[in-house]
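In this view, the complex is presented without one of its protein chains, the others remaining in place.
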Amino acid sequence: MDWGLLLTQLMNGLQLGLLLFLLASGLTLVFGIMDFINLSHGSFYMIGAYFCGSIVARGGSFLAAVLIALIGMFVVGAVIERVIARRLYRADHLDHVLATFGLILIFDAIVHIVWGPSGMAIPLPSVLDGQVTLGSLVLPTYRLVIISGGLLVAAILSMLVTRSRLGMMIRAGASNRTMVEALGVNIHKLFLVVFAIGATMSGFAGMLIAPITEASIGMGNDIIIIAFVVVIVGGIGSVKGAFYASILIGLIDTLGRSYLDDLLEIFMSLDYAETAAPALSAMLVYILMAVVLAFRPQGLFPPAGIRA
Amino acid sequence: MMAWLPSSNSGRCYCLLLVLLAVAPWIFQWADQPFLLDLLSRGLILAIAATSLNLIMGFGGMVSLGHAAFIGIGAYCVGIPAYYDFYNGWFHLGLTIVVSASFALLAGAVSLRTKGVYFIMITLAFSQMIYFTFVSLEEYGGDDGLVIYLRSEFPDFLTMQGPVALYYWIFATLLLTLFLVHRLIHAHFGRVIVGAKHNEQRLQSLGFDTYRYRLVCYVISGVICGLAGMLLGNFTGFISPEMMSWIRSGELIFMVVMGGSGFLFGPLLGTGAFVFLEQYLPEFMKFLNPSWLEYWHLPFGLLLVLLVLFGKGGIHGMLSKLDSRTRQSGP
Partner (left out) sequence: MTRPLLRIHGLCKSFGGIVATDHVDLDILPGIIHAVIGPNGAGKTTLIAQISGALKPDAGQIEFNGRDITSLSTPRRAQLGLARSFQVTSVFLPMTILENVMLAVQGTAGHSYRFWRPAHKDPEMLDEGMAYLQQAGLADRARHLAAEMSHGEQRQLEVAMALAMKPRLLLLDEPMAGMGLEESARMIRFLARLREQTTILLIEHDMDAVFTLADTLSVLVHGSVIATDTVQNIRANREVQHAYLGEEHA
């Protein structure tokens, strides 16, 4: 067994997991507190990438671009909440699916109009573009940046949720909405802030990934589905659940793609294994979700107070 | 009277609509617009799929965000045999029914243990599984899909060759589907399905094992949608996993809601609106400004949001409101 490869793959899995967490944590809060299914949460991911990219293209440094784009994302999230999402909280889930599906089309079209149909590459500053040697392991610097950035946000968010007054309201809201209202919290403000923070984190994930993949139209439409899988597996409304489920799914997906064929060869001929492995590895996370839903529908780490 | 039956007035309108659809090929031939027949064929295939979704979603309250998977299954049940130069239509038909029923049974048996958003998400998960299965089947084109060179053959029966013949296959299937759903919904079985949408717990306490009835309904719906996929494969002559991406499933939901969820003819109206918009919205944008052609998703998305915010009941709902208003103001 090639241990170096395994370690690299583990880091890849961790990277994917943390990106997923940035998307899923906002999604799970909006889902848990407002009971709102936001398919267009992935559009924030795309918009974040484009914001960051256009600031870099105008000569801004990458770090400054990220900071400015984060503020921009908070504003975008707040506007969307105020203008559209707020009107939909009381509607049924089918309406959420439809309206936010429409939002995806709108966002994709707007990006198309503003930035054109082709993708936008974001050059990295040379400091981040190199490689780091960790013992026998050589890793791209930027991968470590993504991982530490993701962990940093996870830590801040976890502090925010467990320690602050806002966090207390968020936790109460995720497990019992009527209670929060009874406590006299300004529910509209809470919803606005939660939604905007979610949009900001989703946008942050887009900014982090864009230097690797480049920003492109519809880049959020596939990953958002995986983020939903994370939310369901982790337990709707649970930030802690979203964290563990993100890492789990990031690892399953990455390791599945690289090792499943070896594993299958134990059971079947090489030919079959090579055909079946890609299909199965792409399906693994969905199988995981189906199994979780069938046997533990409240998710692996439901927020306290929720019982199925 | 029962709210889901078209009132006699609008019932007559829908009958007229069906008659128009029956003679459409002649009209288009006379007007020398073969392209319109293509558009209509595609629309009616999607209408069959949307009607099958309406059966579980509109009547049964089971919101599936993975119904396009069945379209893909049906299409590949034509495409894969055709890849081996096997064009027997009865075989295609049988295969479509068996495979879509089996998949519906399996996916439904797991999915229907959940409710609400969980059901939405798990149907999505199952369709993603099917999607990625076909993406990774490189023998059958993987991502790029398959070309079907010949249509299904039904020797000693009716031919599918030629656009008009295929159109009538599609039209007949749509008629059968509408009739079947209509009977189903008003039969004993349908009462259970409709009742379970409104209050499942109450229905269970009346002695109905709602899980099983819903599962049977889901399988019926899946098979109908599979048949739509079989027709779509024959119609386009080209199939790819993209047909079953979750975006397509979202569009199916749109068609049902746009037309009027829970009304027999709702999906037909909604699909009509969808295909019309998809075809003519770009041209309208181009008319406004030639460089706007590709931006047609913008008004389309706006329309969706507005539909949810203000258009309760879809086209059917608006028509019946209009109908009752004219009746009130009339003699």
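In order of appearance the chains are A and B, and numbering begins at 1 in each one.
To be clear about the criterion, a contact is a pair of C-beta atoms (placed from the backbone, for glycine too) under 8 Å apart; a residue touches a chain by one contact, two chains touch by 3 or more.
In this text the structure is predicted, and so the values were computed from the model without any measurement.
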{"item": "Partners of the unshown chain among those that are drawn", "value": "B"}
{"item": "Listed residues B:33, B:199, B:291 or B:324, member touching the removed chain", "value": "B:199"}
{"item": "Residue among B:14, B:140 or B:189 touching the omitted chain", "value": "B:189"}
{"item": "Touch with the omitted chain, as defined above, among B:110, B:147 or B:216", "value": "B:216"}
{"item": "For chain B, the residues touching the chain missing from this view", "value": "1-3, 183-184, 186-192, 194-195, 198-199, 201-210, 213, 216"}
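In this section, only the chains that are shown with their structure count from here on.
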{"item": "Averaged-CA centre spacing for the pair chain B and chain A, given as whole angstrom", "value": "32"}
{"item": "Complex contacts: residues of chain A adjacent to chain B", "value": "31, 37, 39, 84, 87-88, 91, 93-95, 97-99, 101-110, 112-113, 117, 221, 225, 228-229, 232, 236, 275, 278-279, 282-283, 286-287, 289-290, 293-294, 297"}
{"item": "Chain A contact footprint on chain B (complex, rising order)", "value": "57, 63, 65, 110, 113-114, 116-118, 120-122, 124-126, 128-129, 132-133, 135-139, 246-247, 250, 253-254, 257, 261, 294-298, 300-305, 307-309"}
